[in-house]
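As structure tokens, the structure follows; a few thoughts come after it.
One protein chain is absent from this view; the other protein chains keep their places.
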Amino acid sequence: MKHDDNLAGEMQRRGVSRRAFLKFGSYVASLMALPPSAAEALAEGLAAARRQSVIWLSFQECTGCTESLTRSYAPTLENLIFDFISLDYHETLMAVSGEAAEKAREAAMAANRGKYIVVVDGSVPMKDGGVYATIGGRTNHQILEDTVKDAFAVVAVGTCAAFGGLPRANPNPTGAVPISTLVGGKPLINISGCPPIPEAMTGALAYVLSFGKLPELDHLGRPKAFFGETIHDRCYRRPFYERGEFADGFDDAGARQGFCLYKVGCKGPVTYNSCATMKWNGGVSFPIQSGHGCLGCSEPDFWDQGGFYRPLSTPLGAMGPALAGAALAGAALGVGAALSARSHQKSYLASAEKEKE
Amino acid sequence: MTSPCAASEPIETGAGFADALISEAIALVERFAKTGETATIDLGGLPMSNRDRAELDDFLGRGEVSANIDVIGRTEVWETRFSGVWRVRHFGGAEVATDLIEIAACPKILFADPRDAESAARGMAKALELKHGIVETPHET
Amino acid sequence: MTAKTTGSGVAFDAQGDRADAERRDAAMQAFVRDFARTAAIHMESCLRCGMCANACHFYVTTGDPKYTPINKLRPFEQAYHRHVGPFAPIYRLLGLKSNVSIAMLQEWESLIYDGCTLCGRCTLACPMGIDISELIKEARHGMYRAGLVPDRLELMDRTAKAWGSPASPAEDFADIIRETGEANGVPMNVDLPEADYVVTVAPAELTDHTKALSDVARILNKIGVKWTYSTAGFEASNIGYINGDLPLQEKMTRKIIDNAIAVGAHTLILPECGHAYGAARWEAARWYGKKLPLRIIHMTEFLAETVASGKIKLKKMGETTCFHDPCQLARRGGVTEAPRAVLKALGLDLKEFEDHGELAWCCGGGGGVVSNVRADPLRFKAFSIKRKQVEDAHTQHFVTACGQCRITLALGAKHDKWDQKVESLLEIVADHLED
Partner (left out) sequence: MELLAFARGQALTFSVAVFVLGVLWRLVGVLALPAWRDFSPPREGSAPNWLSAIRAIFRKMIPHRTFLKEGMFTTVNGYVFHFGLGVVVFLFVPHILFLRSLFGVSWPGLPNGVITGVGALTAGSLLVALAYRLTSPVLKLISRPNDYLSWLLTFLPVATGLAATAHVGPRYETMLALHILSVCAFLIWFPFGKLMHAFLFVLSRGATGIRFGHRGAQL
């Protein structure tokens, strides 16, 4: 077997030794909290793998996910994933456009039937026949169905793809749905987040490449390695929460002292993501460290949780009208019940009077 | 005036993590000495504060060997002042990407892979030919 | 006699020959009528904490949980929830509260009449302040209308209706008064057309305790006021109040009040009787629907105010005594200071029981229980509490201010073959008047 066919061979031709795989393996194992011994297995798997064909579909999205992924914090190391994949179609990044672009997609699909991975960012509009997002006259739904048919696996990147995200926010005018509802039984990984953490994408892809299977996923299809714990669980401000020290606003004494942001609406306790440990922008910070509560962006329907600044323990809706109605109805029922009891009593008294006579 | 960001740095409290790690390392080194079994401790996944890290670095110190590897960015390897206890620090750009303690005769990353050597042999032969100006083989396709 | 037993072996009496459904409906109607605001609030409020159990002499002395006061209200409570409570329509609609069955009423008859003296100690124990004793009194209204009353109490009811008193026919009243006066050498006033004070009597005073009749007279004569006994309104005890026979209760009350008003009295003196105080002092005005133009006071209150006014002087006895607070007078009537003031004036050194005043243990015979022979064994058990209290007090006298209590305690002592005299406060006062 010729070594040149695999990734090790490709790297070798560029004068890069297998140390690169070992280093990358260590990096991914560390990211995914795999046992350190897995680093070598990862390295071996990757070195022996073929370059993975990836078709990237963008639907109702904002390109924030792509921005996030192409600005990962360890560029030299992180970008290596782009050496391991063949990004055969990505509207934003590819040079060609129009029919040539579509041809590239079709060619990649034909050449890698059953082996290519489809990465999707954005949700798919289903209302009114899906007319709210079309490319080359075909709806997102059609393109997705067509592309996924012969794929090996699907990776839904970002909360829009994973859970519907903003397009699906109430009142969901386009009838947006998450990718998971449209890919039938295809293996699917959700990398949620708005945007998702780039390392989560890298780790998940590297895992698939080297082991040929999906990493362990949670009940929402997210890799447990990145979505196994809540922001709150790993938040450095957690001790303040436990001590009952809270910021009441964004500029009060509590906020200045770095107190817990629960009262100003932090959704950290119910948000599963790695922001608190991996952080953003090269490990510089993450929202809570910058003084803002977690929005819960990696969770389904995060846009419709009653408001970003509303504490988690408060009711979602305005209760006023319901309660006023209930109060009136309750009082009316009470009066009614008493009147009915009074009439019972009256009828008794009448019969007692009769007896007397 | 205090800026709202004044306290945005995570609190630097020593969690006693360094001591716990060192105890773990001692056990692994003992095992290595007895059976030759190697081990790796990944410092990345541990909730260590900067103070914990500094404490650990101070304790382990630097020993006889140190090496720099230049592969997809920088990697630093050095033996600590304890024989068989190595530090491997992978950088991605300027940031530490992976920070490991390896218990081994020599960290794996320092070894040359025989499969790389195989192509190195071919490369060397080719280079020698080039050196003598003999060009006879066409490029491989 | 109509003594029967329920399926579960509980004895009950039933009066009249009526269909079960008819009895049940009569009870339910009466129950329903009684649920005014306060009763309803109390029916809503029970926490089932069981604190009332240990307040009840019957539970404490038998250890039988069925005597837990709130348990005695079960049929009444069921009727409330089914017919009156705010959720009654829902309960009926969903069939969540079944109608009270005749078997249940029969089974509860002995709990409501034999197993409760209406002493109200449970009311004081209840953390929610539920007036359980008042509710049981109300539950008796339905039981009476259903004809599910102990025969002995029903007999007294019929006697009272026929004679105007359960003890003696009204025609004999004037004679008894005169004879007692003559026997004890005290001038008596009976059936005077006008008087400031009208004195009423309790049944025992027309039979066993006749001395009380002349003792009151002696005191009234001494202070020199216009007073009289009246054949038209002499009986202050109210078997209607006890049995739950509301029409009779009203009739008995109206008799003494109408008479007192007719003779122009400003004060109606009630005898040494507990429930007479409850029926007249607190409930009489209810039948008139307005404030009454006269004072209604208990004998004990009369003694206390007479002593306090200095109109009579008492010989100092210089002895020790203990005092049994009648429940209807002390706990449910608020009269605790008056008897103590009188005892003090008598120079009696009062050794209080541990639980006295509003917390006093019942004699065990109130609420008709002493007249209800069926309840004798239970009553004798309850008596053990009082006996221990008295024995522990180690006093020369044992005094009370209620004829029914006195009879109950004397019967209990007799049953126990315990040589202990029970004295009347009135009689002691009369016996120690300074000349």
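For reference, chains read A, B and C in written order, and residue numbers begin at 1 within each chain.
Following the convention adopted for this analysis, contacts are C-beta pairs under 8 Å (C-beta built on N, C-alpha and C of every residue); 3 or more make two chains touch, one makes a residue touch a chain.
Bear in mind the structure is a predicted one, so any value in this text is a computation, not a measurement.
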item: Shown chains touched by the chain that is not drawn here; value: A, C
item: Full-complex contact with the absent chain, from C:G85, C:G115, C:G240 or C:G403; value: C:G85
item: Listed residues C:P247, C:G264 or C:G357, member touching the removed chain; value: C:G357
item: Contact footprint on subunit A, counting only the chain that is left out; value: 230, 232, 241-244, 246, 262-263, 269-270, 299-302, 304-306, 310-317, 319, 322-323, 325-327, 329-331, 333-335, 337-339, 341-342, 345
item: Footprint left on subunit C by the chain that the document does not show; value: 35-38, 40-42, 44-51, 53-55, 59, 65-66, 68, 70-71, 84-87, 123-131, 134, 281-286, 288-292, 295, 330-336, 354-355, 357-359
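Here, only the chains that are shown with their structure count from here on.
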item: Distance from the mean Cα position of subunit B to that of subunit A, given in whole angstrom; value: 33
item: Cα-centroid distance, subunit B relative to subunit C, in whole angstrom; value: 97
item: Length of the line joining the C-alpha centres of subunit A and subunit C, rounded to whole Å; value: 78
item: Residues within subunit A bordering two or more other chains; value: none
item: For the subunit B and subunit A complex, residues of the former touching the latter; value: 2-11, 39-42, 44-45, 47, 69, 71-73, 75, 88, 90-95, 97-98, 100, 108-109, 112-113, 115-116, 119
item: Subunit B-facing residues of subunit A, complex; value: 3, 8, 12, 16-20, 22-24, 26-27, 29-31, 33, 36-37, 39-40, 73-78, 80, 234, 236, 239, 250-251, 255-258, 277, 282-283, 285, 289-291
item: Complex interface listing, subunit A residues touching subunit C; value: 333-334, 337-338, 340-341, 344-345, 348-349, 351-352, 356
